[in-house]
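Missing here: one protein chain of the complex. Every other protein chain is in place.
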Amino acid sequence: MFGKKVSKGLASLLILAMVFLAAACSSDNDQATPASSSDVSTSTPDAAQSNNPSQTPAVALDGPFGKYSPEITVTTVRQVNPSGGKGMPGMDIDSNIWTDAFKKDLGINVKNEWIVANQQYTDKITVSMVAQSLPDFYEVNAQQFATLVKADQIADLTDLYDKYASDMLKGFLEYSGGGGLKSSTINGKLMAIPLNGGTVGNFDVLWIRNDWLKNLGLEPPKTMADVEKIAIAFAKDDPDGNHQNDTIGLGLSNELLSGYHSLEGFFNGYHAYPYNPAKGDGTTLTILKDNQGNPVWADTLPEVKTALAHLQSLYKAGAIDPEFNSTDGGKAGNLTTQGKMGMFFGRWQMATWPINNMKKNDPKVDWQAYRVPSSDDQPVKMLSPGGATTKFMVINKKAKNPEAVFKLANYFADKLNGPHQDESYHQVIQDGETHQVFTFAPIQVFAPNSNGIDNADIQEALKTGDASKLKPSAEVYWKGIQAYDDGKGDLGQWMWYAVFGPKGAYNLIQEIQDSESYVQTLYYGNPTPTMTSKGGALRDLEVQTMTKIIMGVEPVEAWDDFVEKWHKQGGDQILQEVKDSGQFK
Amino acid sequence: MVQQKTIGRRLTAGSIYLLLALLALLCIIPLLNVLAISFSSTKAIDQGLVTLWPVEFSVRAYHYVTGNSTFMTSAAVSLKRVFLGTIINMVLTVLVAYPLSLESKNFKPRTWYVWFFVFTMLFHGGLVPNYVVVTQTHLIDTIWALIIPGAVPIFNVVLVLNFMRGLPKELAESAFIDGAGHWKLLGRIIVPLSKPVLATVMLFTVVGHWNEWFAGIIYMNSPKHYPLASFLQTVMVSIDITKIGNPIELAELVKLNNRAIRAAEIFLAALPVLLVYPFLQRYFITGIVMGSVKE
Partner (left out) sequence: MTPARGRWRQNVPLHFMLLPGLILTLIYSYGSMLGNVIAFQDFLPSRGLFGSDWVGLENFKYVYSLPQTGQVIRNTLFISVMKMSAGLIVPIATALLLNEIAKQWFKRTVQTLVYLPHFMSWVILGGILHDVLSPNGGIVNEVLGLFGIEPIYFLGSERIFPFVLVGTNEWKEFGFSTIVYLAAITSINPVLYESAVIDGANRWQQMLRITLPGMLPIIILMSTLSLGNILNAGFDQVFNLYNPSVYTTGDIIDTYVYRIALINGQLAVGTAVGLFKSVISFFLIAISYTMAYRYANYRIF
């Protein structure tokens, strides 16, 4: 009988032990044991094995976070924006907090064989391919991915994925049906780690200047007919009150369907879903299903013609910029900041460009994003274009340690989202400049729908006033919204308010996603051979025809000719290839 | 030359001056626009207020550019490239042009050689084979990748050889009688007399090396080694914003898309060549007295 004291002590010990055990079993990344955050190297399911001195070190300490000893070197190549401001002191892309961590925790020395400016990355990869000097792992686009598969130069990752991808990584990649993985799987074999794709969310919204609406005594549009009325009013009725006939009705660039000053939203209002940006490569086609379950190209459906007729009459009424056909995206942006445009369709990102500084320069400017209304009583569905994967991380067939790439990806996912989350690996503010430290990492796989999660958290925080649960990225937006203070504070922070505020554009995106009011391509494979070879010419044909119809140079019936030509000059082949690909839902 | 100063003569002279003045003005106006933008505030630029004169004067853009270490190091790379490249190009141009400028009867293989060189002006491998050759000859990521592949500028060679051909034959003959060989003839007589065309060609070479940007990006393995024109190109070409979903990354990117800074960079990059140009100019304008040959 030791007394109540001892039994109390024993009981407490027991309880503590149970708590520890419970914590160990419930950690969301169950590949990592709750060791101290600096000791990732022992956090493997084979922890017992790794502590066993009789285990030969060189034989991989296996598993998604197994450390190599002795250290191995893997090579890769990178792209950067050389004019991207002053770098972080003490860090550059060759030597930084990530490379140090990889060495220390994973025993991997990551070496960059070359670094090139973003715009020439594709070229540099192509010439490196021909000169046969490629590193262990590197990023490629869809077209290069296809040629590498055909030439049998990259490794089969199917087994490596099962064995070495951490649960968190698998969660990210398999989210929402795993579209990225599907695009990376050829003939049943996983040939790359997808770095994007499989997401839904690039919907158009309708950006309107509320101050112009007020000046003309108009209400925000509830139908497409309202939209058209407003467009005409903005063009004719001097909405900026400067007594000059210098305003444009509906803002539009000659890229037609690019997501900025574009027409996707307009078409969606009429239940049409065309998509083929004039400066794109012509291979991002929206393939839908007809009543027999056969593939059909969205741009050839009859609703497109209906919408075109409305666009044609708008142009005739002077409500579309008569110079739109020679105005590219950049110029359209300039026209916007010069106060010539008051309404256009485009992505939520337009709040960051071009209208981000307009409020700061002129406080009465009041842009707001609205849902695209319907042209009739049918609810509108928005097009989510190009959700296909366009960035693939491939691993050289000759790489000695292909599984190392997965470990790097696992580590990245963990450092940004997992139990070892550390903001100094993500973003650091120094001397008033925000440094995106995460961009130093050689392979970056992000939690899907982070914007959606952030937005939801912020809306919650706006209601409750409790900002403690916000992730670091959401904190930035939150701080911006607070600083903006409903237009009474720092007007330079307007864009965060415009996107994530209570009336922000992202709420609209969320609504569309939650109510599943969107349309997406049903083909999730890579561009087919005919898409690649004929895509460019067909895209030109479409853009030219559309432009001519809008400008009234050709009648709306010309669209039927285009559809016929499309089918004959490669479209039928494309649809057949899609049908035969096995990657059509 | 005797000039008759009639009214008609004055009118003609006057209109020539006027015409040329208008032409010159036409050429300088866009540059003035760029210059004005570089000295204006972002707000004024966004609102489209800047035409030929700065609005809301500010040297902020220039402070930023000259403080940007990448701009400076790439300017240094360009200087090195221009220096080495011009010397090599000029030497090779003269060495190749002189033999080709001789008459076929005096140098039989001449025509064969000339077609050997001219053929390369018409047929090219293109980016990919060029890269393979440069890789195989181990020039990648060195300054020589920017100099060696284009070391013999055929267009310049053809210009120079034509000029040399126009020099009096008596010069060569008297030199040979005096016992000089081809080297002496070339160095002592031909080159000095070819100053106008050599100055012309040197200007083209300097400008060419200073402005060339594509080779700089593709052959170098790090932006730290880019020449100035390559660095500027990456600034000018806008990045496709539609592909970026991260709002913070977007915001940062957009901040850099500052037209005043871009304008300042353009102007600073063009400046050195503008300064070199007047020095070479006098060779085109003043004539040469050719009466040094004794009959």
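By letter and in written order, the chains are A and B; residue numbering begins at 1 in each of them.
FYI, a contact is a pair of C-beta atoms (placed from the backbone, for glycine too) under 8 Å apart; a residue touches a chain by one contact, two chains touch by 3 or more.
Everything numeric here is computed off the predicted structure, so don't read it as measured data.
Student: Of B:Val55, B:Val82, B:Ile140 or B:Leu161, which residue touches the hidden chain?
Tutor: B:Leu161
Student: Touching the hidden chain in the complete assembly: which of A:Ile108, A:Val543 or A:Leu575 does that?
Tutor: Within the whole complex, the residue contacting the unshown chain is A:Val543.
Student: Which chain A residues would touch the chain omitted from the figure, given the whole complex?
Tutor: 122, 126-127, 129-132, 134, 141, 143-144, 147-148, 150-151, 153, 246, 254, 278, 281-283, 322-323, 325-328, 330-331, 532-533, 535-537, 539-540, 543-544, 547-548, 551, 569
Student: Touching the absent chain: which residues on chain B qualify?
Tutor: 1-2, 13, 16-17, 19-21, 23-28, 30-31, 33-34, 92, 95-96, 98-100, 102, 106-107, 109, 113-114, 116-126, 128-130, 132-134, 137, 148-152, 155, 158-159, 161-163, 166, 173, 176-177, 181-183, 186, 196-197, 199-200, 203-204, 207, 211, 236-237, 266, 270, 273-274, 277-278, 281-291
The criterion applied here is as follows: only the chains that are shown with their structure count from here on.
Student: Quick one: report the Å distance separating chain A from chain B, using the average Cα coordinate of each chain.
Tutor: Chain A and chain B have C-alpha centres separated by 42 Å.
Student: Would you tell me which residues of chain A are touching chain B in their complex?
Tutor: Interface residues on the chain A side: 80-86, 113-120, 123-124, 126-127, 130-131, 133, 199, 201-202, 258-260, 330, 334, 337-339, 347, 349, 352-353, 356-358, 360-361, 390, 427, 434, 436, 439, 451, 473, 476-477, 495-496, 499-500.
Student: Show me the residue ranges of chain B that touch chain A in the complex, using the header's touch definition.
Tutor: Counting only chain B, the residues touching chain A are 42-43, 46-48, 68-70, 127-128, 131-132, 135-136, 141, 214, 217-218, 221-223, 226, 230-231, 233-235, 237-239, 241-257.
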